[in-house]
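Below is a structure I'd like to ask you about.
The complex is shown incomplete by one protein chain, all other protein chains being positioned as in the whole.
Per-chain residue numbering starts at 1, and chain names A, B and C are given in the order in which the chains are listed.
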Amino acid sequence: MMVEDAICSFCGCLCDDINVEVEENNVKRVRHACRLGSSKIMGHERIRSPMVRKDGELKEVSYQQAYERAAEILLAASKPLLYGWASTVCEAQKKGILLAEEVGGVLDSTATVCHGPSVIGIEEKGLPGATLGQVKNRADTIVFWGCNPAEAHPRHSLRYSSNACGRFTPEGRSAKRIIVVDVRETRTSKNADKQVIIQPGTDYEVISALRMLVAGKGDVVPDEVGGVAKKELASLAQMLLAAKFGAVFFGLGITHSRGRYKNIDNALSLVADLNSHTKFVIMPMRGHYNVGGIGQVLAWSSGYPMSVDFTRQAPYFNPGETAACDLLAKADTDAALIIAADPASNFPRKIVEELAKMPIIQIDPYENPTTLLADVVIPSAIAGVEAEGTAYRMDGLALRMRKLVNSSYPSDEEILDGILECVRSLRSAMRMQGGA
Amino acid sequence: MRNIVIAPLAPIRISVEAEILSPDIFAPLSLEQICGLDVWQGNRKRRISDLFRVVGDEGPVKPEETALRLEGDFSRVKRIAEGMTAGTVDVTGSVGMHAGNNMKGGRLRILGNADDWLGREMRGGSIIVEGNAGNYAGAGYRGERCGMRGGEIEIRGNAGAYLGEHLCGGNIRVAGNAGDFPGAANQGGTIFIGGSCHLPGAEMTKGAIIVNGKAKVLPGYQKLEIVTIGGEKYQKYAGDLVENGKGELFIQAGSS
Amino acid sequence: MIIRGGIVYDPANGIFGEEMDICIDGGRIVEDAKGEVIDARGLLVMPGGVDAHTHIAGKKMNTGRIMRPDDSRLGTEPRSGVCRPSTGYTVPNCYAMGYRYARMGYTTAFEAATPIIEARHTHEELEEIPILDKGALTLFGNNWEVMECVHDKDIAKLAAYVAWGLRAARGYGIKIVNPGGGEAWGFGSNVKGLYDPVPNFDVTPAEIIHALAEANEMLRLPHSIHLHFNNLGKPGNYTTALETLEALKDIKPSRMRQAVHVTHMQFSAYGGTSWRDFESKASVIADYLNRHDHATMDMGQLLFGAATTMTADAPLEYGNARLTHNKWSNHDIELEESSGVVPMVYLRKMLVNAVQWAIGLELALLTEDPWKVLMTTDSPNGSPFVNYPEVIALLMSKPKRDSEMATLHAELSKRTSLGGIEREMDWSEIAIMTRAAPARILGLEDKGHLGLGADGDVSIYNLSPEEVDASKEHATVKKALATAKYTIKSGIVVCKDGEIIATPRGKTYWVDAAALQADMDRLMVDLRDKFERYYSVQMSNYAVQDVYVTNPKVIKAGLGAEPLKEVA
Partner (left out) sequence: MISGRTLAQGANCESKMSEDFFKAASSCHLSKEDYDLLGLSDGKNILLKNEFGKTVLSPRVDDGLRKGIVFVPMGPWANILIGPDTGGCGTPQFKGVEIDIEATNSPIMDIRELFGSVQRAEA
């Protein structure tokens, strides 16, 4: 059987033209996807059964037993952290928010170690953006700043940006000017018309210089900024001004560097400034396929897109205080539920060492280093492959993920429901005991 | 003055949110009533007396007649002296985030260090920190256009990043170094930094920043003349011109 | 349920302040019922409020939330009882939307602008809004397929596209925002007026509007076209408003309703040549409406304080952002639309803002027939919807208007006629502007009235219309309207004395219109090509799936459909 127009659940491109050949409930072949997407859809070795750690060893248990243990851990905590959420569907995210409210926890997503700074930048300046199709149809000038889509978003260029053809861009790549700004040469920059290599940590200054040049105040700009000659920056500014429709895509090269959200803040202003002269839009290159989704769901549920503290029953938001890494770095949390994420691999080592000191519940299809630290391990169906649901593309467009194969594993949503039910019954049992 | 002393009964792990630790709240209450006030520790509502020892004079009095002394380590206690309008708060140790948040009057003195967001959106009064302050001292909340609007913050040690972000008024004085982006989007306040800092005055439109040590200056700043302030020579800059700013930046001559 | 002894205002059924009982059974108004008795003796009773134009869901609302944590923190209320937590003032979270409307006695609200391609997101949010019945209007005014049909003068194919688009978006009706301007914004420009050609498409805004109105009537849609004029928000734009209204005079409505609904007219009734000589032209607009019957409008009242502007009029938002030096979000939507979000604060001391404030009130007070003017703030553009009681109090009380004006710029009286208007609206007129008329204008047969078979949505206010003099006691009026004594939704008490006590799931209206198969076939050739070459998604992944509208109320329309029952 061939599933057509399936949606890839790897990165924020959310390519929706994937054809998947399924035989006897197994994925046999994946067409149109990139290496990252194919690998995800083809699948890897799975966790076989729910497990609970006893005497230092993970022992197989039933789902119900795992849910009950998870509920005990969450209810015993005075500040549980519910972290992950980027690689699962919105339906599970909604349940997660409800669970965070019920147990009085802090819900945070992997955005805080990716584009969290972008969100803070957007809070300062707003986001002048567009859907990816707008870029495909119109953009004649594309800037990749601190991102490397050739490796992180392999089909971005063909479907949406550099190599895409659309109504006003019928000649595709040949009529476009591609600019890459980075601290190193990358596969992306090697195919660019212009690459600008800057010193690490100088993004903010370079953007300020460009804003000055775009505004015609180049005379104030020093001869060299961020290791780049003013002449070079002036020619870059000219390229930007010459665009009929320009698009800036930015990645972790700018959010993870010195300056963090201020870099984004300034880039957003550069784009706003450019709109006084021509048309420009800007967009973060989101990594996980539905990291956009948790931001959207959390925003409409709580008012904030990440790092929401529900401990006082009212949402409170302040990355720097309520983000996962903040809480762990300050040992200000006492249990963790990790879903669709692997903080043991992706957090700084010192923070992982703090994480390991607390009880951890893990919900994931795959074994990973977080499993090595977990007290409760609950294997789940792979969202977007074995379970359907909603995901938000990097431009905020919602799509419905198809189910490609059946699975004996429960979905993330079902698992969270199971835990939620145990939390409620355990709490009412505790209340009755307390009352007796 | 009515003196009230509060001290933690034991070291605090999960941080406590204690916006009620303020002369305005305590002044009209008896010690017993104060002991019964709620604070939050994570998702648990606790009484002050569950976590702290409270001793001192009986009330009621007016806030300006209240002297609150916090003895010991309050580094995991947040929102101390939030919104206080009068009286004094003295802390012998360090304080957690958001101390002096939205403060309007009175005096907060911290002998140890202050964590992030000291004096956030402060409108009046004074804060003195003998040690260091974290990030965002005198800044505004996320997405807010205005940080501190009035009053004084004096930090005798170093300050972290984003010092006085979105400053709309008031004075901040740091004896030591400041981190990245002090005075970003300053719209009318004054910042003095005794040591060095990185990229001061980003998008500043009004106000002044004086740096006694070294600082990397943004490309949106126009170099002007050398001026003398308090007997010291400073290189004056105007900016940030990316925002057509009319702010003034002074960096000690010969240091940058 | 029996609501006993209230003073009932049900203008659609000719009831203007009569003491009577209202019975509800099975979620609908019935002749007789048993069960719970609600004592409403002497109290003001009206049908549940209906908001025909508000922004409550979708990408731009969420963009507002994400860019405004400063606003989200303002409305924080903890989770308690049956309620999940609330946040936000101008951009509330989904739960607050439902609770706050219900607290004011509103039971129905229509989201005013959704591009088809982003309708899935809009429905995700609508589903999370508790209590309210809702629907979403669908944007068509800058859509490539629309403009191509208009260019080819192929109204039949255009109608087929509208039918297809409403189905794909699970949408309720045709929304047109700055037609042609959104497309022009794709390359950073705008259209200047009704007859300025849209770049690359060789059509004018006038042609787009007229053709969509024709298609609307060809499909016999329950609602008329819902129009946000070109040049909105610009001094001197009242001429564009009048020109546009004139251009639609020949449209023959297919139902007993208007041919065009003009939204947030306040933003389009501007005189002057710049913000310096900016003045009200509300009287000219009201005069036009008094002499013509093909158009209705809503106020789009502006109130002083915080707002968040959000509209598909993207070039307007860029202008707003540059003018106020505020944060700016923009969102261009491939082949369909553009849009923007900018926070705003309207200041008493600003003459321009004071004139804007006056214009909304003038429009309502100078238009004789309240069935032609809906009370809105274009929430959250003019002000968040929680401030409706303030608007109503202003409409009902000349002393309140006078005391407000006394605090405003001295120049104001030269720029508007508001000070000279004596009219004070009564409860019948308020019931029309907030209940009966929005339901009729939208074509919602079961809403906005208390006749037999209507939805059992009732609001009861802690105010005796016979004892309270709204002119003098405007503060009492405002307070009573802000917190309904009871809000009853489909026969369930959802709010009592301001407290939310039940959160039933509301339904979502959408219109399923039929077009001729031959037209649909021709359309499909176009659309396949567009998906192949221009869209960034596959056609098979485009339309909103049923799972996103879990409690639908489908209204059939279109060619060959049963004639719709007319609203009373």
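Some notes on this structure:
Everything that follows uses one rule, which is that a contact is a pair of C-beta atoms (placed from the backbone, for glycine too) under 8 Å apart; a residue touches a chain by one contact, two chains touch by 3 or more.
This is a predicted model, so every value here is computed, not measured.
Within the entire complex, contacts from the absent chain reach the displayed chains A, B. The residue from A:Pro50, A:Gly84, A:Gly126 or A:Pro154 that touches the chain not shown here is A:Pro154.
Residue in contact with the omitted chain (choice from A:Gln134, A:Ser257, A:Thr311 or A:Ser411): A:Ser257.
Note that of A:Asp5, A:Glu367 or A:Asp395, the residue touching the chain absent from this view is A:Glu367. Annotation: of A:Pro50, A:Gly166, A:Gly287 or A:Gly303, A:Gly287 touches the absent chain (contact as defined above). The omitted chain makes contact with just one of the residues A:Ser307, A:Thr333 or A:Ser411: A:Ser307.
On the side of subunit A, the interface with the absent chain consists of residues 10-11, 35-36, 39-40, 44-45, 53, 56, 73, 112-114, 116-117, 120, 148, 151-152, 154, 183-186, 189-190, 197, 200-201, 252-253, 255-258, 260-261, 287, 306-307, 319-320, 322-326, 328-329, 342, 344-354, 356-360, 365-369, 372-373, 375, using the contact rule stated above. Contacts to the hidden chain, counted on subunit B, fall at residues 116, 134-136, 160-162.
Keep this in mind: only the chains that are shown with their structure count from here on.
The touch graph of the protein chains shown is complete.
With centres taken as mean Cα positions, subunit C sits 35 Å from subunit A.
Distance between chain centres (mean CA atoms), subunit A to subunit B: 34 Å. Distance from the subunit B centre to the subunit C centre is 45 Å, each centre being the mean of its Cα atoms. In subunit B, the residues touching two or more other chains are 141-143. Residue positions 123-124, 310, 312-313, 317 of subunit A are each in touch with at least two other chains. Of all residues in subunit C, those touching subunit A in their complex are 57, 59, 61-63, 65-70, 72-73, 76-80, 84-85, 87-88, 91-95, 117-118, 120-121, 124-125, 128, 144, 185-188, 200, 318, 321-322, 327-335, 338, 341-342, 533-538, 540-541, 545, 547. Touching subunit C in their complex are the following residues of subunit B: 140-145. Touching subunit C in their complex are the following residues of subunit A: 4-5, 7, 16-17, 90, 94, 101, 119, 122-134, 136-138, 159-160, 165-168, 244-245, 272, 275-276, 278-279, 281, 295-297, 299-305, 310, 312-317, 390, 392, 396-400.
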